[in-house]
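Apart from one protein chain that is not included, each protein chain of the complex appears where it belongs.
Our next item is subunit A:
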Amino acid sequence: MTVTTDQMVQLITPTGERRPHPVYEGLIADLDGAALRGLYEDLVVVRRIDAEGTALQRQGQLGLWAPMLGQEAAQIGSGRALQTEDFVFPSYREHGVAYCRGVDPADVFGMWRGTSLSCWDPYDINMAIPAIIIGAQGLHATGYALGLKRDGVEAAAVAYFGDGATSQGDIAEALGFSATYQAPVVFFCQNNHWAISEPVGLQAQVPIYQRAAGYGMPGIQVDGNDVLAVLAVTRWALQRAREGSGPALIEAVTYRMGPHTTADDPTRYRPTGELEEWRERDPLARMLALLQREGLADDAYLESVTAKADAVAAELRAGCLALPDPAPLSMFDNVYAEAHPLVAEERAQYAAYLDGFEGSN
């Protein structure tokens, strides 16, 4: 199906030229050369984090990894639009957004390495732990946004999900609830064209952003491989949410260039030529072309970007490998917030069982 429309917001062409837009151009007018360079550095660094995740999985250090290759602009553009008080409810592929929130790179890996079920303290970086159940987080963002509104805080919640999630009832209910209560929430759909092996056409018969109209909120389709356009539209949606104008739905049209996870084999379902077609719209190449056109990409800068990516990669690799295996009895921790006799009983029984092995070897 055709996934882009005449309405799709684009501020950089695939060859790196600026493209004017009457509304959204103005929302990134503050970006000077340093800011543009910063965005490109982000794109390179998160691509490197992602590649490191894939490598660590292939080397047997992670049980699984969900690559975000190709979605860097969608995540950096939206992630850099956020302010500190905003709160993110992600799915499991938002490594780039987590980077923008300031997560400790090694913390990303606990979940994938199997040392814990989560990656970070949500209140440290204002980002919930990844949701695996598809679409559940849309409602959580809506409820959190309601809380922000009640508390009189000028901030917004953001729910990240994919095109597959738009088929889930929870996303439909989240759109409905948020509109009913005018909750300050932004729904950020990364339409990466594939829900494991299912093409977006199996989820949606009209462009996803058009669903917003039925709920009475604005829907915007943006070129998800254009970091400036994503930054602009997300700023717009966040600002109106913070000001009390209610929710919005953003459809970032992008492409998952890798597999769904490292356990997936896209060669079984991806049509010939599709990947190559999207490689020509690579979000990093586009931003680099823009920098070169504007004389912002000298050798020293490009070397500094590589050095930064190298440093982040080395840090997260070391941090990942240093994650300690959890103690067996820690699995009984935090089942409940308050004391629970059944958990205490089973913990004591298993502790006694484990103790029985001591001295026997």
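Note that a residue touches a chain if its C-beta (ideal position, glycine included) is under 8 Å from a C-beta of that chain, and two chains touch if they have at least 3 such contacts; residues count from 1.
By definition in this document, contacts and distances are computed from a predicted model.
Novice: One chain of this complex is not shown here; going by its UniProt record, which of these names is it: "Pyruvate dehydrogenase E1 component beta subunit", "Aspartate carbamoyltransferase", "Ferredoxin protein" or "Urea carboxylase-associated family protein"?
Specialist: The record names the chain that does not appear here as "Pyruvate dehydrogenase E1 component beta subunit".
Novice: So which of A:L82, A:L139 or A:A165 would be touching the chain we can't see?
Specialist: Within the whole complex, the residue contacting the unshown chain is A:L139.
Novice: Hey, which subunit A residues sit against the chain that's not shown?
Specialist: So the residues of subunit A touching the missing chain come out as 87, 89, 116-118, 121-123, 128-129, 133, 136, 138-148, 150-151, 157, 169-170, 173-174, 176-177, 180-181, 333-338, 340-343.
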